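Pasting a structure here, questions to come.
What you see is part of a larger complex, with each chain still in position.
First chain written, first letter: the chains are A, B and C, and each begins at residue 1.
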Amino acid sequence: MTLFDRLKADAAPQWADYTRHSFVEQLGAGTLPLACFKHYLVQDYLFLIQFARAYALGVYKSHSVADMRQSLEGVKAILDVELDLHLELCGSWGMDRTAIENAPEDTPTMAYTRFVLDAGMAGDLLDLQAALAPCVIGYAEIGARLAAEDCDDDANPYQRWIREYAGETYQDLAGSFTEWLNGTAEQVMTEQRYPRVLSLFEKACRLESDFWQMGLNVKD
Amino acid sequence: MTLFDRLKADAAPQWADYTRHSFVEQLGAGTLPLACFKHYLVQDYLFLIQFARAYALGVYKSHSVADMRQSLEGVKAILDVELDLHLELCGSWGMDRTAIENAPEDTPTMAYTRFVLDAGMAGDLLDLQAALAPCVIGYAEIGARLAAEDCDDDANPYQRWIREYAGETYQDLAGSFTEWLNGTAEQVMTEQRYPRVLSLFEKACRLESDFWQMGLNVKD
Amino acid sequence: MTLFDRLKADAAPQWADYTRHSFVEQLGAGTLPLACFKHYLVQDYLFLIQFARAYALGVYKSHSVADMRQSLEGVKAILDVELDLHLELCGSWGMDRTAIENAPEDTPTMAYTRFVLDAGMAGDLLDLQAALAPCVIGYAEIGARLAAEDCDDDANPYQRWIREYAGETYQDLAGSFTEWLNGTAEQVMTEQRYPRVLSLFEKACRLESDFWQMGLNVKD
C-alpha cells in the first residue's frame, strides 16, 4: 500500500469532509452563489502565492537534483502559469487585477498556507509533501469527479474551473506529485513516524475544508 | 515615537478589537462561561508550545549574543515556567493533563502561531518581533487594565489569570520585549519597509481576535 | 551610490583578492594546470547545486511576486541550464558524469555555500543577496575582463569558460541581479545595518578566494 493510499484510508472522514464539502457539491451542480465563488477565487490567488513559496522550500529541502527539479516544477506551474490563469479567470468574472492582488488574506488562507510552510520548514521533505498533498491531489480528485458527473453541462458557470483541474495537465501534475510523495516515503517513512505524518495530512484536510467554508460563509 | 507606539496608533482599530474583545470584557467581569474559558486555556497551552518555537527562532535569527540572550528569556519563560503554570491552572479547574497535551489544535491556534513562525522565518528579527508583539505586549495591557478595573474582586473566577498577566513578572517581560522591539527598529527600520511591518502587526492583532472568538464560540 | 558600488568600494581589498586571484590570472593566461581547473570544475558543479537551493530560498523569502519571479530565474538558470552545461564542459575534458555527481564536497565548497544559505535563512532577502553577490556579479566582471584582455586567443584551453561568463546571457543575468540587489537595498537598507551587510559581502569575497585557492592547491 502506498503512503498516499494509507493516508487517505486512515483520514477517510477528513478526506470526505474536504473533497465532498458542500462548496464543492454546489460548484459541481452549478448552484454555488457567485459571491461565494468570487471570494474563494481571490483567496485562492493569495493561497497560490504561498504555495509557490512552499514548493520553493521543497527545492531548498531536497537532497538530490532529481528532487530539486520535481519541486521546481511546482514553483514554475504556479509562478509561470497558474497565477496568470487565475487572474484571467477572475477577469472573465469582471474582477479587477489590482483588487485581487491587494485583497487581505482571510484567516483560513493564512491558517492553511502557513501551516504547510511551517510543517515543511520544521520537518523534512516528507513532512512538506504530506502537508501539501491534500491540496495537490485532492483538487485532481475533485476535478475528475465533477467532470465525470457533469461532463457536458455547459450551463454550469463553473465549468471552466472544473475542466482546469480535470484536464490532463493538472491530472499529470497531481499524479507525478503522488509518485514523488510515495517515493520519498519509501526512503524515510517508519512506523513510529507514521502517526505524525498522518496528523499533518489530517490537519491539512481540515484546513482545506475551512477554506471551502470560508467561501460558503460569504453573503451576497 | 517608538515603533511600538506607531504600530499601535496605526493599527488602532485592530488593537482595540483584540484587547477589548468581548471575551476579554466578559473575563474581566467574571461573566465568561467556564466552557469558553476552558477551551481557551487548552488552546493557549498548545499556542504557547508554538510560541516557544518562535522565540527559539529568535535565538537562531539573532546577530548578537545580547539578542540571543533576550530571545532565550522568552523560550525559558515558556518551557521552564509558563507551561507548568498553565497545567496547574488547568488542574485547578479539574482539567486533565494528558487531555490537554493531546487536544487537537483549533484552526485559529494554527493560524496565529504558524503565521508568526513563517513571518519570522521568511523575514528578519524585526518581522518576527512585530508578529509576536500583539500577543506579548497585548496580554500585559489587558492584564493591567483588568486588574485596575477590578482589583479586589475575589469573586471573579478568572482573578488568577488576571493577576498573572498584571503581575510584575509578566509586566517586566513585556516591557523588556517592547524595548527590544523598539531597539531593533532603530537599527533596521526604513519608511519603505514600514507598511509591511504594520501589516504583520495588524494581521497578528486580527489573529488574536480570532483566537478569543474561538473561545466565545464554544457552547456549554 | 548604489549599494553594490558601495560594497565593492568598501571591500576593495577582498574584491581584488578574489577577482584577481592567481587562479583567475592563470586561467586568463591559459597557464593554469589542467588538474587545478578540473578540480575546480567538479567542486563548482557541487557548488551550483547549493546555489540553486539558495535561489530557491530567495523565492521563499520574497515579499512580492516580482521578487519571487526574479529569484526563480536564478533557480531555473542553474537547474535547467548551467548544471548540464557544466557536465558537458566536464565531458569535453574527459571527466565522467557519475564521478562528478558523486565527488565529495571540499571544505571551501561547503564553507561558502553553507555560509550563503545560513546568511539568507537567518536574515532577510537583502542578506541573502549580499552573500550571493560576489559570486554572481564577480564572475561577470572576471569573465568580461578576461575576454577583453584575451579576446582572440583560441589557444587558451579555458576559452570556453571565459566566453560563457563574458557572454550576453550571463552578463544580463548578473546585471539583472545587481539591479535587484540595489532595489532591495533602497527598500530596507539603513546606515546602522550597513556594517553587517558589508561584513557578509566581505566574508563571501574571502570564501570565493578560498575556493580559487582550493583549485590552485591541487597537485598534478
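Quick note on the criterion: contacts are C-beta pairs under 8 Å (C-beta built on N, C-alpha and C of every residue); 3 or more make two chains touch, one makes a residue touch a chain.
What you see is a predicted model; the values in this text were computed from it and never measured.
*Asks:* Tell me, please, the full copy count of this complex, given that what is shown in place amounts to 3 chains.
*Replies:* Full complex, one repeated sequence, 4 copies overall.
We take it that only the chains that are shown with their structure count from here on.
*Asks:* Which contact partners do subunit B and subunit C have in common?
*Replies:* A
*Asks:* Could you name the chain whose CA centroid falls nearest to the centroid of all protein CA atoms?
*Replies:* Central chain: A.
*Asks:* Nearest whole angstrom, what separates the Cα centre of subunit B from the Cα centre of subunit C?
*Replies:* Roughly 43 Å, centre to centre.
*Asks:* What whole-Å value do you get for the distance between subunit A and subunit B if each is reduced to the mean of its CA atoms?
*Replies:* 31
*Asks:* List the centre-to-centre spacing of subunit A and subunit C in whole Å, with centres computed as mean CA coordinates.
*Replies:* 36
*Asks:* Which subunit A residues reach two or more other chains?
*Replies:* As it turns out, subunit A has residues touching two or more other chains at 53.
*Asks:* Over in the complex, which subunit A residues touch subunit B? Could you list them?
*Replies:* Subunit A reaches subunit B through residues 53, 105, 107-108, 110-111, 114-115, 117-118, 121-122, 203, 206-207, 210.
*Asks:* Spell out the part of subunit A that touches subunit C in their complex, as residue ranges.
*Replies:* Against subunit C, the touching part of subunit A is residues 49, 52-53, 56-57, 59-60, 62, 65, 68-69, 71-72, 75-76, 79, 83, 101.
*Asks:* Looking at the complex, which residues from subunit B come into contact with subunit C?
*Replies:* Checking each residue of subunit B against subunit C gives 60-61, 63, 121-124, 127, 186-190, 192-193, 196.
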